[in-house]
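The complex appears here minus one protein chain, its other protein chains still in place.
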Amino acid sequence: MWEALTFQAGHNAAVVAAGCIAFGLAAGAVGCFVLLRGRALIADAAAHATLPGVAGAFLLGLALGLDPRALPWLLAGGGLTASLAVLAANALARGGRVKDDAAIAVALSVSFGLGAVLLSVVQALPVGGQAGLSGLLLGRAAGMAEADAWTMAAVALVALAVLGALLRPLSALLFDPLQASLAGLPVKALDVALLGLMLLVVLAGLPAVGLVLVVALLIVPAAAARLLTARLPAMAALSAGFGAGSAHLGVAISAAAPGAPTGAVIVLVAVAVFALALLASPRRGLVAALRRRAALLAAARAAAR
Amino acid sequence: MSFAALDLVPLLAAMLACLACGLLGNLLLLTRQSLLGDAVSHAVLPGIVLAFLVTGSRDAAPMLAGAVAAAFAAALLVGVLTRAARLSPQAAMGIVFSGFFAVGVVLLETGVGRRVDLDLDHVLLGQLDTLVWPAATGWASLLDPDALAALPPELLLIGAVAVAVPLLFAALWKELRLLAFDPDFAAVTGFAPRALSALLLAALAVACVAAFWAVGAILTLAALVVPPVVARLLTRSYRAQVLVSAIVALVMGAGGVLLAGVLPAALGQDWAVSGAGMVAVVGGVLVLAARLAARESG
Partner (left out) sequence: MSPVPVALPLPALSLRGLSVAYRTDAVLWNVTWNSPPAGLVAIVGPNGAGKSTLLKAALGLIPRLAGEVRFFGAPLAAVRRRVGYLPQRAAVEWDFPATALDVAAMGRYPRAGWFRPLPRAEREAALAALAEVGMQDVAHRPIGELSGGQQQRVLLARTLAQEPDLFLMDEPFAGVDAATEEAIVGVLQRLAAAGRCVIAVHHDLSTVPRAFDHALLLNREVIASGPAATLLSPENLARAYGRRMSA
């Protein structure tokens, strides 16, 4: 594990680590905006809805004679179905009878079900490569191909670049949505852009973290950063750092203990970081809050006497 | 082998699991807490796995206890995070249930000795196809006490839950309706919303365990949200909402299993697609149909 952490475990492992770190940076940075804008649930739905696209792309690739396991091809399929699922959720909630949370939950579970059906078709076929598909459920960094790691890194860096370009309008939107729309910012377009960024991050995370748990990497590092600072630039930087650190450490641990799926280990590292921040944060941490609350309680009791 | 031996139990399991979850799901839908269904269905995993690891068996009692304990621990943590960490409930739930699910997965895959045959695939996608009933020789076995005693225990658990949930609704009909509509008024008039909510959380955890065997952790959400959503699109009264959701749940469960296995077999194919997945897909078709019907009637 130490070798993996310090990039000494071989060229392939180093590239995989780099890809995961790139993903972690993007997930943390984009995650700030997802968290603060309350889009965690729809990110989860999009992640689960990549499954039918990934399995469908595999089947289509077989039928067309392409390499069905090529990661960019699979991710393209996943991105397509994820986008459709988000649109379907919006369409279902239009009209007001079905609220947003229920509509998103329907989209999430039905698309995952469709994905499960297609996955079972893939698994019934006498073709190799299915293991690669089920690795996208919970992540598998061990044995990841170098090309896949480069794909991860590429998608993550695109997301970071787009985020950088939209940083100022997105920050304004977050700070005060009403003010932003009055100032002429295209709020709807920005929200769509944020969904797009979120989708890119989800796709980048599929090989290492898997679609079931990737949403955690969007919210946990951001939540940890929020406990430590209220200023958006610092929060985004801190969150990106936490994301990258969790991914890197998680992959290294997972390589040393190959039983557990990588995604689960990475998430647990991120949660541990969050827990530390929660306990220790001087402003918003648990210890500080309990102390303030105790003081307030004592004062109230004294006043009542 | 006959239909009774291979397909009857999965059919019943799916129908009854959807029924239990679909009924409880109404209360989640009407209080805008569909996310809680997602959360609990994920959060119960470490409880179930720990029960296996500790007792070394698939007995229902420790498994249910583990699931309920996990659900309450998760709810407690969500409360702490919302208050102490100033997180939105949505974010707090996401963090807690991802963390719990990750713990469950790690325990499962690295559990000491992996003593019980619970597979990660089954966790995600259910294990309807393993619920066989070898003692059955035909439909007559339903009346044969020896054969009935050999039913898979998972089905008995699901059956018990599918009976308990409607009884719960019948006994506490007006209390649950009041709790969903206006918990503050329930508190003032002495109808103990906190105790009832705790009871519902336990019931939800139990229903998630029942559905877990049929459709796995993730598709339990489909059983929880689809029947209520369809009913909401088609009905206007609370009673109709609950009744229609029950019917939709049964149709969804049956349709999914029949299309997944029985249909390909009837067409001469020797493979079957994921039953759990088909249950969710049939659910999706029902939602689509209901949405179109609702739009037609304005």
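Structural remarks
Letters are used for the chains, namely A and B, taken in the order the chains are written, and counting of residues starts over at 1 for each.
Methods note: a residue touches a chain if its C-beta (ideal position, glycine included) is under 8 Å from a C-beta of that chain, and two chains touch if they have at least 3 such contacts.
These numbers were taken from a predicted model, which means no experiment stands behind them.
Of the options B:61, B:76, B:163 or B:188, the residue whose C-beta touches the omitted chain is B:188. Residue-wise, the contact with the chain that is not shown comes from B:241, picked out of B:220, B:241 or B:274. Annotation for chain B: contacts to the undisplayed chain at residues 30-32, 83, 86, 171-175, 177-178, 180-182, 184-185, 187-191, 232, 235-238, 240-241.
Interface residues of chain A facing the missing partner chain: 96, 289, 292-293, 296-297, 300-301, 303-305.
We adopt the following convention: only the chains that are shown with their structure count from here on.
Inter-chain centre distance (chain A to chain B, centres taken as mean C-alpha positions): 26 Å.
By the touch criterion given at the top, residues 35, 38, 40-41, 44, 48, 91-92, 95, 97-99, 101-106, 108-110, 112-121, 124, 134, 137-138, 212-213, 215-216, 219-220, 223, 226-227, 257, 259-261, 263-265, 267-268, 271, 274, 278, 284, 286, 289-290 of chain A touch chain B in their complex.
Across the complex, chain B meets chain A through its residues 29, 32-35, 37-38, 80-81, 84-88, 90-91, 94-95, 98-99, 101-103, 105-106, 109-110, 120-121, 124-125, 218-219, 221-222, 224-226, 228-229, 232-233, 260, 271-274, 276-281, 283-284, 287, 291, 294-295.
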